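Of the protein chains in this complex, all but one are displayed in their positions.
First chain written, first letter: the chains are A, B and C, and each begins at residue 1.
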Amino acid sequence: MGITDNILKRIGLGKPSGDQPVTFWSKNRGWLLLAITGAVFAAYPFLPFISDYWIDVAFFVGVYALLGLSLNIVLGEVGLFDLGHTAFYAIGAYVTAILNTTLHIPIIVLLPLSALIAAGFAYLVTSPVIHLKGDYLCIVTIGIGEIVRLTMINNPFNLTGGPNGINGIGGPNLFGLAINSSTQFYFYTWIIIGVIVFGLIRLQHSRIGRAWNYIREDATAAEASGVDVRSYKLLAFVLGAAIAGMAGNIYASKQMSISPGSFTFIESSLLFCIVLLGGLGSIPGSILGAVVVVVFPEVFRQFASYRLLFFGLALMLMMIFRPGGMWPRKREGTGLDGLGIRGLPRNDEDLILLGKPDPAILKPATTAVVRGVRLPPVTVPMDEEMLLQTHGVTLKFGGLTAVNNFDLNVRTGKITSLIGPNGAGKTTLFNMITGIYKPTSGQIDFLGRDITGLKPHTIISYGIARTFQNIRLFPSLTCIENIMSGPHCHARSGTWAAVMHTVAEVREERDIVATAAYRLDEVGLWSYRNELAKNLPYGKQRYLEIARALATAPHLLILDEPSSGLNDKESEDLMVLLQSLVKEGFTLLLIEHDMQVVMGISDWVAVMDMGQKIAEGLPKDVYNNQRVIEAYLGKEDD
Amino acid sequence: MATFFEQLINGLTIGSFYALVALGYSMVFGVMKLINFAHGDLFALGSYLGYTLLIASSSWVTVHFGLWGGMAIAMLFAFSGIGLAGVLMERVAYRPVYPAGRLSLVVSALGMSIFLQNGIMAIWGARPQAYPAAVVPSTRFSLLGLPVTSLQVVILLISFTLMLAIWFIVEKTTFGAAIRATALDRSTATLMGIDVRVVIFFIFALGPALGGIAGVMNGMYYRAISFNMGWTYGLKAFTATILGGIGNIPGAMIGGLLLGLMESLFAGYVSGAWKDVFVFFILIVVLIWRPTGLLGEKTAEKV
Amino acid sequence: MATVLAIKNLVVNYGAVEALKGVDVELGEHDIVAVLGANGAGKTTLLKSISRIQSIKRGSIALKGLDLATVPAFRLAGLGIAHVPEGRHVFATLTTEENLNLGAYGVRSMPAGKELEKTKEWIFSLFPILKERRKQLAGTLSGGEQQMLAIGRGLISKPHVLLLDEPSLGLAPIIVQGIFRVIRQIHEEEGVSILLVEQNARKALGVARYGYILELGKIAIEGDASDLKNDERVRAAYLGGSKVNC
Partner (left out) sequence: MRKTVSVLLVCMLAAVLFLSGCAKKTGDTGPIQIALQAPITGDYAYEGQMAKQSVEVATELINKAGGVLGRQIAVTVVDDGSNPKDSAIAAQKAVSLKVVAVIGSYGSSVTEPAEDIYEKNKMVSVGYGCTALRLTVDKKPNYFFRTCGRDDAQGLFFAKYAVETMGAKRIAIMHDNSTFAKGVAEEAKKALQPYVDAGKCEIIYYDAVTPGEKDFSAAVTKLRNTQPDVWYYTGYYTEAGLLVRQARDAGLTCPFIGGNAAINDDFIKIAGIDVAKGCLMTQEPLVTDVTTAISEQFRTLYKEKFGDVPSSPWPVYAADALYAIVGAIKNANSIESDAIATAMHTNMTGVEGVTGAIKFTAIGDREDVPYKMYEVTADGKYVVHQQ
């Protein structure tokens, strides 16, 4: 029930908050509206002024809504620039056509099958290119779309019928009921859409939907928060392709004949427009976008040669006057209810308390399981005192040695600082520890395990979290959603669990939000939970980023210049927080230039210059080390 | 071997059209981070402008200024006309959408493209038009044993001169540095005393205007022009731009020429029907190997 | 001391939020003025408003009596205002030298040629490392070198007024010292008036003549730098206690 409510709330029909009297209407608002929508849909074909033509138009709205929804996953949720989505649609249609006309497999059996094959195809073609950025991915998707279309035209193995396409495709048969009239197709399609929308809304409000959004907002930060970016991108393509494949099946069975002319680049760009017109990441928006794109040219059909002129104009005007789309997804202000998570404690304090971590979790694990993550067995002799050790780590970029044979020891429960001139290679070393770069040589041991060269999202699930030199948040998500990326790496529920709301999934979701609530409260940002991260002042963004890292329940927290941009007073507040974290059981590793901070709280300081260690020791020894003074500290004038 | 060289010249000619259109793409993208999907249609419009000038004056320009003079005037006409159209387009379709972000701009650009295409159809009709034979120079001669037309040579010369000129302006002059600075960081560029509006004006005038010239040359060379020819060229030029590394001027040139050569050689030796499949396949392979195109920067993102 | 830059009752809005709520700041001839304050107090907004890359809602900014609202933003460089933005903002894919040349772009009286070369030599004498790096892409420089380049790029137009935004941000102590040395040097030797925005209050007040402290878009405290250093409120809020001793 939660989700329906949230949608209603977004469109301004939600339950009244506060102490307004509970009426029958307010109590059953969700169901009533759903029933009304259903009734309107059911009644539509029987309205007196609705001819078969308008029913067919509604059918095509349905097909495009499905396509819009499927592209919305890729483009809207994950932000991948896909201008070749028609390829998957085409695959679905052709699989249906070929298998139905040659092997006479019933259309209804082909519905899931074409989805499956389209999904498999998407996996095959996108996995080698999924790492490409923005416009480069865009041209690749265009290329895939064109390759598919041209292959269909060129009729390999006499399968696709060449430019003529394939005819004689049958209609779906539902347990003896043959679907062939316009009205039947209308209902058939819209019932399928209903089911898919239900699943998509559930996905949108699960860790999977959130992970997609994290990637869209900032892929590097998402990876560093424990999201397996590559897999989630692929999942989006695969799911999107599956739905597009279904749309292809429906289209082919309605048209009875298909040809490559239906799967051109223009179709792909129309789908792109549907998603943008509706609003990125908005499910009702995608459906509305389909309505506009299909109905608009119909209304203007009598203007014949001018109708596309108007259509082009309309697209521009829409983007000028409603740049966010017609029905954008609103995130802020919907409160925790907007997350669509069930079984939360009624009041804030209980929720925050629920998220308080078990102190055992924060102890470096000698056992093999940490919060649901099965760790690989210990492979290097485990030193109880040393949490992290780098042995002779070296990284070369071309001819340049950024980090040279560096040994760093981080002791459990202590604050270790890494200082050194700008460009010395400190951040590069951090990037190797957290898995963004792979060392040229050397080894990194953490908790007695060799973590050299593992992916960032794996490393974070072992217990190393980080913040960035230039704050990297998920700007258009709320603060609580930002922090909910932290526990993501420990959760296990998959797509199916998210759609079905399994018991384990519901429990996991509740734990995620509770953990996030606890950390948000810890850094003093609870009152900002429903604000978008980008609207926070700079200093608060720093704290938000630290809270996000803490929410991953790390053993080691790596902070890259946490006091940068803070004045002396603010730095002091930060020091208080950092020291309290150590008391809580975290181990800290800092890069810092502010000597007040470094000397004030560090237990151990290592100094790096030109990729090499030039000194290490207790803060006061380092501070008076002549070599460090020469290379880094300098002599104060005043 | 002679065939190979012929295909080479064919490839260079078509490639130089791609390169000129790609150059405009790349310039606009470099500064505005905008994929101007309407760019191909401006190219088509350029073709029509040149055609109209040569037809409307019933070859008056050709009669008075000779074949080459007529061609030059038509090119200048299209150059200025499309330059103006580019600037107008930026004002009307893009400037109001900048705050909405890149994806909205793509939709606006697609809308502009549909609008332009159907606008051309509304004005000049759906029928393809042909540049009249009387206005096209067609002297044939043999160059190093290969049969070429003087028009082909002139087109190659003009294209390469234009490309070199643009490369020089952008890479070697102070104004070029100002353009590149604007592309990187607009407000800091303003702090340097760079008038960003002038840079944008310049980019949106020159980029499309190059396409306009290419449009006229294309019309002269192939004679046939149609209202929907912009799509094909736009897509190919975009491919070329990406192949070379988007936003990179020499990259666009190399991408365009390479694309022309690949098409020509593949169609000539293997199959015309599978040509575009091959081209896109190569593009994808290149991108897997070099994720930011052939000349794209290989800098890792700083974190 | 004659006033070079006079800011009166400056109000700036970000959407509905008031970032500056009526600020008055003055910078004299041959002067260094520091603007301090917490994050989000509006310091950077102030500098951006002066160089007109931030639109203002109310108030006036005058350079030697010339109302800057009448001048387009890109002309300011030619009028002798140089702004070194926060976070350096060097043009990463341009070379060091191209970056420097662009600094003089807005100055018509400085045609590329001898004059420019001479000024460049002066910059190189301030920051010798830049000369070594002149053919290198700015993006490949270290943070400290980029900051030097940003300052050099501002100075190459030989400005009357230099707006410096957080020059010490994220830099090693030794670099910070060097940069402050140069600030003092150009002020003393060339007579450039400097408006300095800093987090590092101790350093800033060490070099400045006068200081303003911005709080939530308003001037909370102002006064001579030496007085501010000893002001109890300033000490508590901005200089931090001396809990740390080393």
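Going forward, a contact is a pair of C-beta atoms (placed from the backbone, for glycine too) under 8 Å apart; a residue touches a chain by one contact, two chains touch by 3 or more.
Just so we're clear, the structure is a prediction, and the values are computed from it rather than from any experiment.
S.K.: Just list which of the chains on display the missing one touches.
M.R.: Contacts of the unshown chain, counting the full complex: A, B.
S.K.: One chain is left out of this view; which of B:72, B:92, B:130 or B:169 touches it in the full complex?
M.R.: Here the residue in touch with the unshown chain is B:130.
S.K.: Among the options A:102, A:181 or A:580, which residue touches the chain absent from this view?
M.R.: A:181
S.K.: Write the list of chain A residues that the hidden chain touches.
M.R.: Missing-chain contacts on chain A: residues 1, 31, 35, 38, 41-42, 45-46, 51-54, 56-57, 60, 153-154, 162-165, 167-168, 174, 177, 179-184, 187-188, 191, 251, 254-259, 261-262, 264, 297-298, 301, 304-305, 307-308.
S.K.: Spell out, residue by residue, where the missing chain touches chain B.
M.R.: Within chain B, the residues that touch the unshown chain are 3, 6-7, 10-11, 13-14, 17, 118, 121, 125-130, 132-133, 140, 147, 149, 218, 221-224, 226-229, 231-232, 263-269, 271-273, 275-276.
By our rule, only the chains that are shown with their structure count from here on.
S.K.: Line, ring, star, complete or other: which describes how these chains touch one another?
M.R.: complete
S.K.: Could you put a whole-Å number on the gap between the CA centroids of chain B and chain C?
M.R.: About 43 Å separates the centre of chain B from that of chain C.
S.K.: Nearest whole angstrom, what separates the Cα centre of chain A from the Cα centre of chain B?
M.R.: 37
S.K.: Specify, in ascending order, the residues of chain C that touch 2 or more different other chains.
M.R.: Within chain C, no residue touches at least two other chains.
S.K.: Can you list every residue of chain A that touches 2 or more other chains, as numbers and ranges?
M.R.: Residues 469 of chain A touch two or more partner chains.
S.K.: In their shared complex, at which residues does chain A touch chain C?
M.R.: 419-423, 469, 537-539, 561, 564-572, 593, 595-596, 599-600, 619-620, 623, 631-638
S.K.: Name, in rising order, each residue of chain B that touches chain A in their complex.
M.R.: Touching chain A from chain B are residues 29, 35, 37, 92-93, 96-97, 99-101, 103-108, 110-119, 121-122, 126, 231, 235, 238-239, 242, 246, 273-274, 276-277, 280-281, 283-284, 287-288, 291-293, 301, 303.
S.K.: Going by the contact rule set out above, which residues of chain B touch chain C in the complex?
M.R.: 174, 177-178, 180-181, 184-185, 187-196, 297, 299
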